[in-house]
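Note that this complex is displayed minus one protein chain, with the remaining chains in position.
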Amino acid sequence: MFTLESGSGFWNPILWILVFVIIFLLFYGIRGFGKSAYKKGTEQTKVFLSGNKEPSPEEMHVKASNLYWGFTTSMKSLYSVLRNMHTGNTSDYILWFVLVLVVLFLILGVM
Amino acid sequence: MIEYLPFIAVVAMILIGLYAVVFRRNLIKMVIGISIIESGVNLFLIMLGYREGGVAPIFTSLPSGTTYPGEMVLPVPQALTLTSIVIGVAVLALMLSLVMHIYRKYGTLDVQKIRRLKE
Amino acid sequence: MEKRMVTGILVFSLLAVFFFFSIFQLHPFGEPGQVQMDDYIITHTQNETGTNNGVTSVVFDYRGFDTLGEATILFSAVAGVLLIFRRVRH
Amino acid sequence: MTKIVRTTANILFPFTLIFGLYVIAHGHLTPGGGFQGGAIVASGCALLLVAYGSPWMFNCIKDTRLATFESLGAIGFITIAFLGLVFSAVFFGNFLTGSGSLFGTTPATGSTLSDFNTGGVLPLMNFAVGVKVIAGLFVIVLVMAYASSSKEWD
Partner (left out) sequence: MTILEALLQHSPALIIATPLLSAFLLPLVSRIHAKVRDVFALVMLGVTSCFVGLLASDVLSHGPRIYIFGAQNLHVPLVRILFEVDSMGIFMALITMMLAIIAVIYSWSFLHQEDGLDKYYTLLLLVVTSALGMELTGDIFNFFVFLEISCIASCALIAFWVTEGEALEAAFKYIVVSSVGALFVLFAIGIFYAQYNALNIATLAHLLQFTFLDKIALVILLVSLGMKAGLAPMHMWLPDSYGRAPPSIVLIIMSATLASFYGILRVVFTVYGNVLTTSLRFSLPVHVVIGWILIALAIVSILIGVIMALIQTDLLRLIGYAAVAEIGYMFLAIGTSIAALGTSYATVALHGGVLHILNDAIDIGLLFLVAGAIYYVTKKRSLDDISGLARNMKFTTVFFLIGLLAVAGMPPLNGFTSKFLIYESVYQLNPILSIIALLGSILLLAVFIKVLYAAFLGPELPELQDVKEAPKSMLLAMGLLAGFAICIGLFPNLLLDTLVKPAASALMDHAQYISMVIGGL
């Protein structure tokens, strides 16, 4: 009922969850050794940026288009190809359709 | 060769329609192209059912001496074509109303300019 | 733009070649190959469906379910046109 | 439109109507049927629409009423199919053929004269589809014409 067989391997979620729970309990126990002098609403919970005042949310907000900047810039050539491919032109959609049609005609036609 | 002429007309109509859809920049002309493709497919269907010198498969005051089924055209392609024609009407109505709204929003019918959705 | 034009012409010519090859495999115009289904309909339309009109018997009796779908298509087109042209509250 | 066009439309409309209804009614005997006749009648209504302008027509008949008529036609069509399920125990069953009752007579095989009382449920289906197509095509034309003529579209 639980084990998922795939010819060459198997997968058992219950086992996985058991291991997950054990690791969680382990870390929870380790966490218990820490100091318990932590109090909410005191100086401890304030953000401390080496004396500077905390910037406003707009300044701290990282825009989604800036995420993975390194990946997108390193793959700029690939992305230029893909952007040229995705022209929002309706005619191009049909042209792609006809293109794939002809390619498959060639593959199955010569065979 | 001559007996294949109607099929050549079908292929020509389909290609003309595809050409209009792919290479014309006016939305109305693209819609016309789709209608031409549809007419070509309808012509293909209706021609599959033709028998040499056949009459319509209707018995009401059938010409005397007609031997059926030998001298009647096939009824099923006509029914399929009827269905396909009504489908074409529906698609045409919807596309034209969309084109009206698009012209109202974008102020143009050029398919090259109606591409706010890209990448 | 030029590249697109060249691609299109090449693709269209190839498509035309394949379609022309394929249509010459069909039965010639005027001589359909197998006709068993249509002959059955022509010979039985009068005593099975009670109509003299073979096409109507196919449209409404033998393939009546297609006609229901066809009516549904018209219905959905009307509903779509009315939806697109509805007065939107502002 | 000018008075000439309106007068011509007034004269032509009844003939178009009669012809369309004839095509619908004789769908099981002669070429034609619900869709073709409905298209003819809807074209006649479109003639009036062109002659008198869509605002006038829109005041005469509302699109919601036409849409209701179209729903009724579709409901009638599927109801006949359900009656087949009830009476002949199969969906789309032609339960009136050969039953001697309305539209129940079976024509003799071969070339016959036109007997209107044949066809089983087919004339009823033709009628339902005819109502549906008249209302549907006309409401499409009417709504598009009215929307393109109204002020908010410039």
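Note that the chains take the letters A, B, C and D in the order they are written out, and that residue 1 is the start of every chain.
Heads up, the rule we're going with is that contacts are C-beta pairs under 8 Å (C-beta built on N, C-alpha and C of every residue); 3 or more make two chains touch, one makes a residue touch a chain.
Remember, it's a predicted structure, so these values are computed and weren't measured experimentally.
> Among the options D:Phe92, D:Phe127 or D:Tyr146, which residue touches the chain absent from this view?
Reading the full complex, the residue touching the unseen chain is D:Phe92.
> Would you write out the residues of chain D that touch the absent chain, in ascending order?
Residues in contact with the chain left out: 67-68, 71, 74-75, 78, 81-82, 84-85, 89-94.
> Considering the whole complex rather than only what is displayed, give the residues of chain A touching the chain that is not shown.
Given the touch definition above, chain A has residues 1-4, 6-9, 11, 13-14, 16-17, 57-58, 60-65, 67-68, 71-72, 75, 78-79, 82, 85-86, 88, 90, 92-94, 96-97, 99-101, 104-105, 107-111 touching the missing chain.
> Please give every residue of chain C in contact with the chain that is not shown.
18, 21-22, 25-27, 32-38, 40-41, 61-66, 68-70, 72-73, 75-77, 79-84, 86-89
Going forward, only the chains that are shown with their structure count from here on.
> If you tally contacting C-beta pairs, which pair wins, B-C or A-B?
B-C
> Centre to centre, by mean C-alpha position, how many angstrom separate chain A and chain B?
Comparing mean C-alpha positions, chain B is 47 Å from chain A.
> Between chain A and chain D, what is the gap in Å from one C-alpha centre to the other?
Chain A and chain D have C-alpha centres separated by 57 Å.
> How far is the middle of chain A from the middle of chain C, if each middle is the mean of its Cα atoms, in Å?
Between these chains, centre-to-centre, one finds 46 Å.
> Please output the residue numbers of chain C that touch at least 2 other chains, ranges allowed.
In chain C, 8, 12, 15, 46, 52-53, 55, 57, 59, 67, 70, 74, 77, 81, 85 touch at least two other chains.
> For chain D, write out the residues touching at least two other chains, lowest number first.
29-31, 35, 107, 109-110, 112, 114, 137, 140, 144, 147
> Quick check: in the complex, which residue numbers of chain C touch chain A?
Touching chain A: residues 4, 7-8, 11-12, 14-15, 18, 21 of chain C.
> For the complex, give me every residue of chain A touching chain B.
82-83, 86-91, 94-95, 98
> Which residues of chain C touch chain B once you look at their complex with the stated criterion?
Going by the criterion above, the answer is residues 5, 8, 12, 15-16, 19-20, 23-24, 26, 28-32, 35, 37-39, 41-43, 45-46, 52-55, 57-59, 63, 66-67, 69-70, 73-74, 76-77, 80-81, 84-85.
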